[in-house]
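Only one protein chain is missing from this complex, and each of the others stays in its spot.
The first chain written gets the first letter, and so on, giving A, B, C and D; residue counts start at 1 in each chain.
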């Protein structure tokens, strides 16, 4: 549940944009990378005096400022002052835990992408925050750096791809694309889990299987929450009239939406499959119980009547007092006859069970 | 169920606006707080002669009248006469139990927010009623005062925030925001309940667990009822053409809608989780039954045949009458042989159970 | 199911408006009340020569003609001829069993409200049919007169309310309002049933509980069918462009829609609760079965091995023939040793059960 | 499943309109009835030389050509040539198994109504195909003639109804109306089945009940498939701008849509009821299992300890060897004491069961 994260985040009644005005004691600096590139050149450095860097974003090249942790309140204030970033948007960056969304402001756009990560087999959601200005992109990603590393790679080896020749909106597209496509490996891991569980269930479920099904189900519930907001965000990015993306980039972004819809489809299927798994499991348990009960019933049905007969001839009625008292005990073939009787009864029982296909 | 509350409220066939025209015998006065503030100053007093206060609402400052209980019919009539508040809206305030909604009138707006509260672990719904006029807000909140206390705090410490510099619509936004955000702690409590129950189920459910799951489910059902009306109300507040909010405040209100949608998402997840919990519980019970049955079957399957053998040699056929009658009883190694036989049968049974992984 | 009612109603292939042209042998007259009122005066009489009454509806006062049973075909024909009521609408009145709907005709409107009634604990649906003309309302209600009695009351005591000062559309609103609000007591009864059943289930379900849950579920199914048509009908009454209601009355009618939506919410909650009840019941049954099985298994697991031991020493091997044959029988402490053994086995079993928390 | 029918119908890759160009070997002629009528007169004959009949359809009267089986390819070709009927529509007539739909062509319209029939208790779907031209209707109905017989009746006794005075679109309405209303008896039969099954389940389900529930469920699944297409078809017929029906007839058709919506409501209810039935059944089975297990547990719990005691005193320890060996056997009141003990144990057990309400 995301609730644990949000516990400290939302203070009912707090002032909006409050985060910027507070010095959060627990904020940790984090690193800020500054990449600037054009068709022909590319520089990477640490955005050491951030104020200076922010002031120089307006030049001809595309600038990419990357924070690997939510910025401190002073930094947020700096961003608000120098670039005019929206206070509520910055608060969303600081608080995290937002749904995927696109917000348009006068001179910049704000994109949130919720990225699911598998952490010890459990889905956690991290928030990729992106600001898009005329010639710059600011990204905040507190998750594992491997998410955005390929984008950096492509920038470096810029000669072959087209990324260096395009504007900041193409960089935004690339980052969103990387975030959306990162869901595929997560889904594949879960799909493999589902398939393993399926085999387990069909071969005999254990308590562990139960917990496993439940765990996978929770993962899928966590994933599905991201579906609709993500689709809305991409849809908003694609709507022609007020999209911050150029027509060309929108064409590529449509591809991201395609991927997102395939992800949705896969989630729905996974969700139906885990549900089918639960029902398969229930039916398997019933089946197995039936088998156990059949065994018990067979044993009991065969031996209880036999034991009754042996109990009968274990009674101590005195044959000497009266000829009516258990005369069988003193007949010549009493014992063999009883043995035959017992074998006969058992035989009939076994035959009956065979007829019912129990044996 | 809300039905208990509504029992006395709705009298089929009663005249609309009827409440105002009746002196409700059971009405309790309640307190009325009057806060007026501007950028530079702020006064708090009790709205002692209410009529006078109402007449002075039109002055330059922002006025906030707060009732901590539904007003009496005479007060309602006063509100209707002096401020022109709508009779049906006032009746809704008096009756309570409304869905979240926005109603627009010529010179004022009426907002209802249903606020879920946890009362002894059970979700109760209280109604926050808000009237928004040109320079005033009237709020009625019969629930715990802690809901709106932070707003008052922010007003008092007005220098730092922006609340004192804005109009009455910003106050309305602040109150709605506080009401919506108050759902987060409720959800977190329920989420913790769900997680505790989950552990209980996985470690062995008891009757209490069952009742707990059911209780949590009812809480979630009660919460989910508030979802759609709340979203509709916020959506109506945001629709540009006839919203009573200024453009600036609408921007903040969009943030409240964001929160509300996260709440919806969390509720849906909780709802799916509690459903998963029920199914986990059912499967766990089946599993446990299987274990119990296996134990019974093992015991019975091992001992019933053994007991049959002992019963057999407990029969009283008279060996003296005929050599056919239980000659085993008089052989030298009859007893040890039978003991060996019994041990052998038991051994085979145990081996068979081990093969089936029952032991 | 409504099917039983409709059995005689729909004859596939019959001519539309057919009802009016037939003399239904089983039609029963019923009473027709005629109320005419204005701000200052009000008369109530029986609409004795109906034709005359119909001709005099056009005068200045508001006229309300009330039929307490579907009118006979001749009466229907009269209504068609004198007031120009639509033939198909009149057929709907005659047949009953319609969904809630609004139909607009050139000079009158036709409103159907499906009203659920509890009859011996089972939901039955009766149809309130309303015709609205310029200055008159015609109502047909074959159900209990208590539904509309409060409206008549309010008309009589007209001085206090506003009903006598308004037009015929306000009367229509009042009647629809009474019909919609009459659902609340029905829902409350069912909600109480659900709560009682809940207690029953948690304290130990019986066969009766099962039947009770099923009965309540059927009631809720029957109620939910009325939801969507009712909402559509009210929505149509509220749509500004072609509503037969005046702007003022539409304002009141919006209140009825509010009530209707609360009813819908409550029904959805009830529906989810009864579903939760079923699942609680299933889990309770499983739980109880587990308890029964545990008891059986405990008894069997403790005593079956003990009985085996007693059976063992009940065998009749002859100790005199050989020292190997049951020498225990002749030892000094054989019997106490066996008693100790039995106690020991039982003790271990009980200890094992305690460890598993079965005891 | 419809799949069986469609098996031979759809040949992937076949040319559209292919049917008309093939001489289907298995086509059976069927009869063609020709009814022509006006306000004053009506003739019925067999459309013997079909080509001549087709050429004379343009005259002043309304013409109704009825095929009681899908026409042969040569006939289809004739219809295409003489009346300009659409090739794909004719193929649909020939193939059958279409969804309900309306298709508009330049000089005629094509209506398909899927009509469910109960055949040996199983829902089969037959297709009523209707072509509507300026003054003619062509109908193809391979199902039981009773469906359309009432329409013919009404035409014959035309004086009383209005059917003879209207145009071809009214005839089309009448036929569609008859087809839609024919669903009511089917639904009633199924509703009766559901109610019978309900009684069975509550009184003790058998294997037959299970199969019955499943059968009814399949029937309802088959019926529900017809819902949405039917509604779409009627909606299209009612849309004012391009409906082939006159304004007057559309008024009547709206009535058919009303019926269709009632049918939908009833189906949804039936569907929910059969689902409730399944759950009732499951719970009943669990309940019954509980009863069986209780009986077994009671018997076992009472008698197994008793049998242990009797087994104890059936041991053969030799009292003569030692005073420790079963001295009870030789005491004066040993036997009565044991009998008392047994009775006491049994009494306590029974008392315990009574306390648990098992007895």
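Here, a contact is a pair of C-beta atoms (placed from the backbone, for glycine too) under 8 Å apart; a residue touches a chain by one contact, two chains touch by 3 or more.
Since this is a predicted model, take the numbers as computed values, not measurements.
A.B. asks: Can you list the shown chains that the hidden chain touches?
C.D. replies: A, D
A.B. asks: Just one of D:296, D:321 or D:350 touches the chain that is missing; which is it?
C.D. replies: Candidates D:296, D:321 or D:350; residue touching the omitted chain: D:296.
A.B. asks: Of A:117, A:163 or A:211, which sits in contact with the chain we cannot see?
C.D. replies: Counting the whole complex, the residue in contact with the absent chain is A:163.
A.B. asks: Where does chain D touch the missing chain, residue by residue?
C.D. replies: 1-4, 6-7, 10-16, 18, 21, 88, 97-99, 101, 204-205, 207, 210-211, 213-214, 217-218, 221-222, 225, 229, 278, 281-282, 285-286, 288-289, 292-293, 295-296, 299-300, 303-304, 306-307, 310-311, 313-316, 319, 326, 328-336, 338, 342
A.B. asks: Need a quick check: the contact residues on chain A for the chain that isn't drawn.
C.D. replies: Residue positions of chain A that touch the missing chain: 147-151, 153-154, 160-163, 174, 177-178, 181-182, 184-185, 187-188, 191-192, 194-195, 198, 202, 251-252, 255, 258-259, 261-262, 265-266, 268-270, 272-273, 276, 279-280, 282-284, 286-287, 289-290, 293-294, 296-297, 300-301, 304-305, 307-308, 311-312, 314-318, 321-322, 324-326, 357.
In this text, only the chains that are shown with their structure count from here on.
A.B. asks: Smallest number of touch links from chain A to reach chain C?
C.D. replies: 2
A.B. asks: Residues of chain C that contact two or more other chains, please.
C.D. replies: 282, 286, 289, 293, 296, 300, 304, 307, 311, 314-316, 326
A.B. asks: Can the chain contact pattern be summarised as a line, a ring, a star, a complete graph, or none of these (other)?
C.D. replies: line
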